[in-house]
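Every protein chain but one is kept in place in this view of the complex.
Note that the chains take the letters A, B and C in the order they are written out, and that residue 1 is the start of every chain.
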Amino acid sequence: MLDVLYFAWVRERIGEPRERVETGAATVADLVDELRAREDRYALAFSDLSALRVAVDQELAEWDSPLQGVREVAFFPPMTGG
Amino acid sequence: MLDVLYFAWVRERIGEPRERVETGAATVADLVDELRAREDRYALAFSDLSALRVAVDQELAEWDSPLQGVREVAFFPPMTGG
Amino acid sequence: MRVRVQSEPFDLGVELAGFGAEGDVGAQVTFTGIVRATGGLTRMEIEHYPGMTVKAIEKIAAEAMSRWALDDCLVIHRYGPLVPGDRIMMVATASRHRAAAFEAAEFLMDYLKSRAPFWKKEYGPDGAEWVAAKDEDEDALSRW
Partner (left out) sequence: MRVRVQSEPFDLGVELAGFGAEGDVGAQVTFTGIVRATGGLTRMEIEHYPGMTVKAIEKIAAEAMSRWALDDCLVIHRYGPLVPGDRIMMVATASRHRAAAFEAAEFLMDYLKSRAPFWKKEYGPDGAEWVAAKDEDEDALSRW
């Protein structure tokens, strides 16, 4: 079980800020594939990965980052702080 | 007649912050030569021109700057503001 | 080193009182980011990632402290609703010498722009829009 979080327009497209996901995905990319297959709103949110960033257990990560032992994955657009 | 001002260690070596000088010097360098010839304390203060800066009518100037029409000349070490 | 993420406004004078006072500090640099009314912007909403934000900024600040001879460093970043003229965030650096204080403040700003988990949504005459990250902000990181 994973906590999956969404921020900014990813959150708006998915329609919720977080959810618990039952998954055996080995990497972030696998998890994205699973989510995309669920519903159109997921397919839409994840249609262009180059416009997205991911954090694994609250650290910036890559699409091929492993999910073993991970509790929390977050998807969001490039950050615009400052 | 010129107002001649001294700052920092130039002031300390000359022994006064300003004086009125009767001079026909054409340039700053000529004025320096006149002052140097006056007394040891002037010769000492002006012994190394590379360690000095000059302002003519309150603008930074050069040793060969003309003194025609000038009211005020100031001598001082390189500035240490900020 | 002090990092704070908050919805409340902050006062620069208050935040800087005693800042870096323990070191032999000769130079303090601050940067303050302010909401602009560009394009008729009426308000802004800043979203952040509560579990990650402070950690991510602390990591950036620790990097600044290790790369420059800083005596202290401070980052405050707001989230929530803001209007033009509001202060969004500030950084402050304290060092013996001005070059280190300036460079570290610029480094902090460049990294906060692209590596701290904040997202800005702008509300203006044409509706609401998420601010897009700029290529130049990403490129700015390459100089460090």
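Rule of thumb we're sticking to: a contact is a pair of C-beta atoms (placed from the backbone, for glycine too) under 8 Å apart; a residue touches a chain by one contact, two chains touch by 3 or more.
Note that the coordinates shown come from a computational prediction; the quantities given were computed from them, not determined experimentally.
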{"item": "Chains in view touching the one left out", "value": "B, C"}
{"item": "Chain not shown: contacting residue from C:16, C:65 or C:131", "value": "C:16"}
{"item": "Omitted-chain contact residue, chosen from C:29, C:100 or C:116", "value": "C:29"}
{"item": "Touching residues (missing chain, whole complex) on chain C", "value": "11-14, 16, 21, 24-38, 85, 96, 98, 101-102, 105-106, 109"}
{"item": "Residue ranges of chain B at the interface with the undisplayed chain", "value": "5, 7-9, 11, 55, 58-60, 72, 74, 76-82"}
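Assume only the chains that are shown with their structure count from here on.
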{"item": "Rounded Å distance, chain A centre to chain C centre (Cα mean)", "value": "26"}
{"item": "Whole-Å gap between the CA centroids of chain A and chain B", "value": "72"}
{"item": "Chain B and chain C, separation of their C-alpha mean positions in angstrom", "value": "48"}
{"item": "Junction residues of chain C - those touching two or more other chains", "value": "none"}
